[in-house]
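Have a look at the structure below before the remarks.
A single protein chain has been omitted from the complex, and every remaining protein chain is retained in its original position.
Coming up: subunit A.
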Amino acid sequence: MTSSKQALADPASSAEAASGSQPGAARGARGRGTPAQGPDSWRSRFYRWDMKASPYVFIAPFFIIFGAFSLIPLLYTAWYSLHNVQLSALDHQTWAGLDNYRNLLSSDFFWNALKNTFTIGVLATVPQLMAALWLAHLLNYHLRGSTVWRVVMLTPYATSVAAATLVFTLLYSWDGGMVNWFLDFFGIDAINWRESDVGSQFAVSSIVIWRWTGYNALIYLAAMQAIPSDLYESAAIDGANRWQQFLHVTVPQLRPTILFTVVVSTIGATQLFGEPLLFGGVSGSKGGSEHQYQTLGLYMYDQGWIIGNLGKASAIAWSMFLILLIVAVINLLLTRRLRKSQ
């Protein structure tokens, strides 16, 4: 997160240099770089033009792609959300005003999806980040074959949503699944992971946890290795044991990184789509027979491409965006408060 500060510091100087960039100013600023020919030769003119234009040429692809495939569609999604757009009759778009949004707010399925997104998000994010923190702490010890451990912990990241979910669906089978068989050893009755409310949400969350814990652990590990060793030394001199050092040195030092992963995981959780879709099998887009794990992402897909109401799907997309903005604002306020309290 320091990078944004650097980013702010850099341009301050570059803006000054650029503001005076009349013809020749750039040359004056970097006089050494001027070719030997006279000021009006084609070469020096090309050189000046090259200096000025090339940065914009280099960043242009990103902004063109972003504009064409993110920014303009984002605005069009807002436009479509105010229209009645049916997949079966794309040419007959009629103005609907706020009907799609009114429709959403009065729909039980929308509130159900919102609630599910929240609970699955919490179930997936909180244990995931805590396990990642613990794992990073362990990986930070001097280990034999440290690289091998890291690669092994990251392998789930290489598995796609589709492959991982198919495997976990089978592991969670009610009848003869590995998980229920394992629970049986401890005398726990078989759980119907697909049909029960909490069970199915836990199952979906566990796929997310499995895939992303190692990834987050590496991010924490990187931040842990940047903590100056003096802090641990003085803590040890003060008589802090390992656990106390972890609690009073590591965790506070990691606070910016933890906040960063919380934000990223929250964004990921808000968009959760593939795991519940595949976990549901044939009734996937409904999020289970009773919609017990239908997330907002899934609800949008169901309304847009299964039922065929693209106007409503657009309204759902914008609701997700608004929710993310609210999360971002809450996060900003929390960060400020944390900083003040320090």
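Rule of thumb we're sticking to: a contact is a pair of C-beta atoms (placed from the backbone, for glycine too) under 8 Å apart; a residue touches a chain by one contact, two chains touch by 3 or more; residues count from 1.
The definition used in the following text is that contacts and distances are computed from a predicted model.
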| item | value |
| --- | --- |
| Protein that the absent chain corresponds to, by UniProt name, given "Carbohydrate ABC transporter permease", "Response regulator transcription factor", "Zinc protease" or "Insulinase family protein" | "Carbohydrate ABC transporter permease" |
| Listed residues A:Leu170, A:Ile188, A:Val251 or A:Ile326, member touching the removed chain | A:Leu170 |
| Residue among A:Leu104, A:Leu129 or A:Met153 that touches the chain left out of view | A:Met153 |
